[in-house]
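Taken from a larger complex, these chains appear in their original positions, while the remainder are omitted.
Chain lettering (A and B) follows the sequence in which the chains are written, and residue indices restart at 1 in each chain.
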Amino acid sequence: MSAFHTQGDPRGGGDVPAIGVGMLGYAFMGKAHANAYRTLSYMTWPPPLVPELVAIAGRNEEAVGEAARRYGFAGHVTDWRALVGDERIGLFDNSGPNDLHAEPTIAAAEAGKHVICEKPLGRDAGESYETWQRVDAAGVKHMCAFNYRFVPAVRLARQLIEAGEIGEVHHFRGSYLQDWGSTTEEVWRFDKAAAGSGALGDLGTHVIDLARYLVGEIEAVSGLVATFQPGREVDDAFEAAVAFENGAVGTIEATRFATGRKNAFRWEVNGSKGSIAFDLERLNELQVHFDGSSPGASVQGFRTVLVSEAEHPFWEFWWPPGHIIGWEHTFVHELHHLLTAIREDGDVAPHGATLEDGYRASEVCDAIVRSADSGARESVQYRT
Amino acid sequence: MSAFHTQGDPRGGGDVPAIGVGMLGYAFMGKAHANAYRTLSYMTWPPPLVPELVAIAGRNEEAVGEAARRYGFAGHVTDWRALVGDERIGLFDNSGPNDLHAEPTIAAAEAGKHVICEKPLGRDAGESYETWQRVDAAGVKHMCAFNYRFVPAVRLARQLIEAGEIGEVHHFRGSYLQDWGSTTEEVWRFDKAAAGSGALGDLGTHVIDLARYLVGEIEAVSGLVATFQPGREVDDAFEAAVAFENGAVGTIEATRFATGRKNAFRWEVNGSKGSIAFDLERLNELQVHFDGSSPGASVQGFRTVLVSEAEHPFWEFWWPPGHIIGWEHTFVHELHHLLTAIREDGDVAPHGATLEDGYRASEVCDAIVRSADSGARESVQYRT
C-alpha cells in the first residue's frame, strides 16, 4: 500500500499527492486535529499532501456520525480497528484518550500506516517504550503531538538557542498552570486507568518536552507530587528540581490548582549571553534579552518580540505583521510538518517530536513519581 | 430568487439551508474572508447557512484561478459582473480594493443579493452615502466589514458598557498604529484614486467605528492630517480631538509611521464607575477596572481578562479557557453574524456594522479632512 496516492493537483496541473486520514477521537483533540487538516489544505498552499478525511472512529455512534458530518470525514466507525484495516488510510491520527494510545497506534503502524499520537504517549514509561519500539520497527513515520514545538515563538526560541545567541544555557524554569482542578465533574482525565496520571502526564509532559527541545536531555529530578482534591486518583500538581546533562539546572512544575491561570504554560531560559521567556497565554510573543545588543550599552532589556513577521517561523502561511494567530494553528504547523516528512520521506525530528520523544518524556515523568515516592533524587535512565 | 436554498442538512437530517457566495478579490481580505467561510462551516456547527463557494472574481485570470482552487470556489471569473448575474449566488462578498466597493456592491444588491463590503465603504462620504442608499433601497441584508466589532473582547466591552458597568462615559482615546508607511513598494493603498485616503480610511475608520460602537455618535472633530513620505498622494497619519453627542470627549489617531508598532489598535474608555482598555496585538485580553469591586476596598486595579471562557462572546465555538484564538477568527464571527441575519431575516445592527455605519464612518473621515484643511472644528453632519 502506498502511503499516499495522487489526485487532481491542488496547484492546478498534473498529478498531486494526497493521503487518506483516519482519526480516532472527536472531542477536544479531535476537533483541534480536524480543524488543522482542513485549514492546512489551503493555508499552507500548496500543501505537501492533501489530507483526505476518510473516516473517524468513536464509541458513540450518533456522536461520531455527527462529528464526521461536521468535520467532513467521508465515513465513521465505532471500532478503531476498522481504521486500521482500511486501505484508503495512509495516516492514522490518534486523538483519543490516553488508554487508547498504545494499542491502536501500534496496530496502525504495523498495518503500514504513518501515525501521529496525542501526548502523553503512554500512561507510563513502559507503555510508551513499547509503543515507540513497535511503531518504529514498523518503519513508518511517527509523531507524538507535542504541538507547542510548533508555536512560532517556540521555534524562534529554538533557532536562537541553537545559533548560540544566548550562549551557554544555565537555567530552565517551566511551569504549566491551569485552574480547573477543583471541578467536581467526572472527566476521564481524573480516571487513573484511562489517564495514567493527572497534571503530570497532561501538562507536565509539555513542560518536559520543551525543556528537552530547548535545553537538552534531563539527567536527574527531585520531585514532589500532590493531590489536593479528596478522593481523586491522579495527581493535581507536581514540583521538581531538575538537572540537565549539559549542566543547566532549573525547576519544572505543573498544576491544575493555580486559580486564575487558564493556560499559563510559561518558561524561561537563561544563558550566558541572553535569556528568552514565553507565556502560552500570549503565544504570539517572545521575550528576548541579549547582552550588549543596544546602540548604546545602556539601553538593554527584555524585548517583546511580536512573532508575526514574514521571516518568522511558519509565518509565510499567515497574515501581515501583528495580525496574531491562535492556539489552534500550532496543529496546522505540526501536521504540515508531518505531511512534509511523509511526502519527502524526511525526518520528523528534530523539530517534530517522535514517539521516542514521547517515550523520553514518560521516563522523566516516571522518575518524578519515583522521586516523590522515595524522596531521593532520581536519575533518568533512557532506554534505546 | 431565493437568497438561500436547501441542501443535505449538515446536522444529519432533513433539509438544511445553504447560500451561494460570490467573492470579489483574493488578496489579503479575500484570503481572510475565504478562510472564514470554510472555518465557520464546521466551527460554528451547525452553521446558520452553509456557505457554498460559487465563484471568485479577479482581474488576473491565472491568479484568480489559483485562488479558486486554493480556497475551494467552484468557479472563477475575471469580471465581477459575472458574479452579479449568477443566479446561484445569494451573498456577494466584496473584498476588493476601495475603488471597487461602490459599483459592484450596488449592482449585486440591485440584483437581489445580500452584500458584505470591506471598509472603508467608499473613498469619501458621498460615495459611501450613495452605496448605502442604493443597497438599502434594494431591500437586502448589508454589512460593512468592520471586523473588530467581532473580537470577543470588543463585544464583551460593549456588553459591559451597555449594562452600565462603567457608568457614564467621559473619555475615549483610540489609536491605530502601524509602521510600514516608509516602504517604497508600490501598493494600491498609496494610490489616491484606488484608495481614496491613506491611514485615515484604512485604519482610522476602524477607530471611528469602534468609537461609535462603544461610546456613541461623534459630534465634532478637530484634526490634523500628515504625509511624511515625499511624493505620496495619501495621508500617512491623522490626529484628532473629538466630541461625542453624549458629552464624552477624546482623541483618535491612526498612523503608518509608528515604528515598532505592528498592528497596535488600542483604545480606552473611561466611565464614571470604571474603565476598559484594549490592544489588538493582544486581542484575547481586555483590561477592565471597576470601582469598588474588590473584597476589600483597597484591592482595586485593572484586571487582565483573558476573554476565553465558555460564557464569553463567541467562545461557544472555540476551545477550553486560555487557548487563545487568532485575528482571523473575527471574520468567522462576522460572517456567522451575517448568515444568521440572512437566515432569520434579522437585523445586522447593532452588533454588525451596516452600510449606514460604513457611511457614518466616512462622514467622520471627511470632517477630519475638512478640519485639517480649514483649521476649524468641524461638526459631523450625518445624512439620513
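Following the convention adopted for this analysis, a residue touches a chain if its C-beta (ideal position, glycine included) is under 8 Å from a C-beta of that chain, and two chains touch if they have at least 3 such contacts.
Note that this is a predicted model, so its numbers are computed, not measured.
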Exercise. Given 2 shown copies, how many make up the whole thing?
Worked result: 4
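In this text, only the chains that are shown with their structure count from here on.
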Exercise. What is the distance in Å between the mean C-alpha positions of chain A and chain B?
Worked result: 35
Exercise. Can you name the residues of chain A that touch chain B in the complex?
Worked result: 10-12, 28, 32, 34-35, 38-39, 42-43, 45, 65-66, 69-72, 178, 180, 261-264, 280-284, 306, 308-309, 319-329
